[in-house]
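Since the structure comes first, as structure tokens, the remarks are kept for the end.
Excluded from the complex is one protein chain; the other protein chains are retained at their positions.
Chain IDs A and B follow the sequence of writing; residue 1 opens each chain.
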Amino acid sequence: MLGKCLENVRKNVPLVHNITNYVTVNDVANVLLACGGSPIMSDEPEDVEDITSICGGLNINIGTLNKSSIEGMFRAGRKASELGHVTLLDPVGAGASKLRTDTAVKLMDEIPFSIIRGNISEIKTLALGSGTTKGVDADVADAVTEDTLDSAVKFVKDFAKKAGAVVAITGAIDLVSDGDKCYVIRNGRAEMGKITGTGCQLSGLTTAFAVANPDNICEAVAAAVCTMGLAGEIGWSRMQEGDGNSTYRNRIIDAIFNMDGETLDKGAKYEVR
Amino acid sequence: MLGKCLENVRKNVPLVHNITNYVTVNDVANVLLACGGSPIMSDEPEDVEDITSICGGLNINIGTLNKSSIEGMFRAGRKASELGHVTLLDPVGAGASKLRTDTAVKLMDEIPFSIIRGNISEIKTLALGSGTTKGVDADVADAVTEDTLDSAVKFVKDFAKKAGAVVAITGAIDLVSDGDKCYVIRNGRAEMGKITGTGCQLSGLTTAFAVANPDNICEAVAAAVCTMGLAGEIGWSRMQEGDGNSTYRNRIIDAIFNMDGETLDKGAKYEVR
Partner (left out) sequence: MLGKCLENVRKNVPLVHNITNYVTVNDVANVLLACGGSPIMSDEPEDVEDITSICGGLNINIGTLNKSSIEGMFRAGRKASELGHVTLLDPVGAGASKLRTDTAVKLMDEIPFSIIRGNISEIKTLALGSGTTKGVDADVADAVTEDTLDSAVKFVKDFAKKAGAVVAITGAIDLVSDGDKCYVIRNGRAEMGKITGTGCQLSGLTTAFAVANPDNICEAVAAAVCTMGLAGEIGWSRMQEGDGNSTYRNRIIDAIFNMDGETLDKGAKYEVR
């Protein structure tokens, strides 16, 4: 079933508008091309509405936000919502600075995001800070492990329900929930954390998957998360003596480029709770 | 003959000022180094005049334009023109948003670019929109193929004549014209479209080639286009099982790094019409 979601991306070639950080933006673009999507980047407030209008989805990542790009995020987000496009928020660094926390919370309050993707600490920050999500019990551990899994599953379900979005919390174990069911995903490798931007890449990928599978967004998000993790496993299996994180980055994107629905269905490791 | 143009780049080490998008800027810098040139990036309005003054050429790419960098483009463009430097415009996304179209058209109207490089749809937008080029018949198909070649050749010649620039339209078949003759180039591979920024890289490369061959700009542009396409062919021939678009990106830049004039002369596939 998840494999079908990937095949739909290759068939539909979703155009994704990215307002993303300048650290990992090139990798985000190449990952979108690798999965069969098509990227456009634009953050200038006077440009974003036109650009987002010709796309199918919008990926907002606050990793290197500035005053101008923040305005771009709000204008693009409003326009994309108006048009019924898929919208994703990646609240990079929420909790690490007041500006990031405030921006992420205000974006969530104003824009009805289809998807929110972050690590557990970023998502907890949103759960505590946002008017629309206050009241969610965010008293969960700062890492999702087998030991903390039950409370984390409850948390992501509650948060997704309050936020009215599909929520993906990624880490050692990944969780994807629409408030009702929760995919618990065990693909990936710890070494992926030694590459900058695998999270940012996943946000781009996830947006493309959701655009290409509009009737099945929760499953599409789970498929994107499994694709990224499985690509991390396949990429690692191709590493040779002397290779390190820079080559690993290339091999992960290459693995997505070569992945088909059957490979994904065979390699995806998840349960639904 | 084209090989000589490449050799001149390696001999002269042209310094190229790039005001380019943050998506592909690293690849543009590495391609410029690969061909024997030297890159400098600067887009701050108060910095660009000094920087462009010490360079031989200016590459303006509007891929992630913003209010500040637009001002930088105009100031750098005017200064570079004053100094008689090679100037290139890459109108990324012209036609996709009002800001991009307006900026590209105004840049063309104000700055006498030596070279304009884009895809057919971007160039058609310029032909329709600019005071200096209005009157060119832009009623050509949106892809240059063997079927549409005759009308595309006529279009690029007319546009180049009106614009007073060497114009390169790149796609499945590439066209380079100075208004008089037209190089029809059949190097490259479709898979290059699966890498972000091969067009941006080509604009950087083209600027370097033109700076190093000032008396022969049309031929220099054709040589740059053939170099990029041939590198795409050589890079592809080195792909191994499991490699994808990320590795392909590296192999293309590597192929430029290793290319000499003889290889280019042997591999270039073009006719002049």
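Criterion: a contact is a pair of C-beta atoms (placed from the backbone, for glycine too) under 8 Å apart; a residue touches a chain by one contact, two chains touch by 3 or more.
Since the model is a prediction, treat every value here as computed from it, not as a measurement.
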**Q.** Which residue of A:87, A:206, A:227 or A:247 touches the chain not shown here
**A.** A:247
Q: Write the list of subunit A residues that the hidden chain touches.
A: 21-24, 26-27, 63-67, 93, 96-100, 194-197, 242-247, 249-250
**Q.** Touching residues on subunit B - with respect to the absent chain
**A.** 22, 25-26, 29-30, 33-34, 39-44, 46-47, 50-51, 54, 68, 234, 238, 249-258
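As a working rule, only the chains that are shown with their structure count from here on.
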Q. Just curious, how far off is subunit B from subunit A if you go by their C-alpha centres, in Å?
A. 34
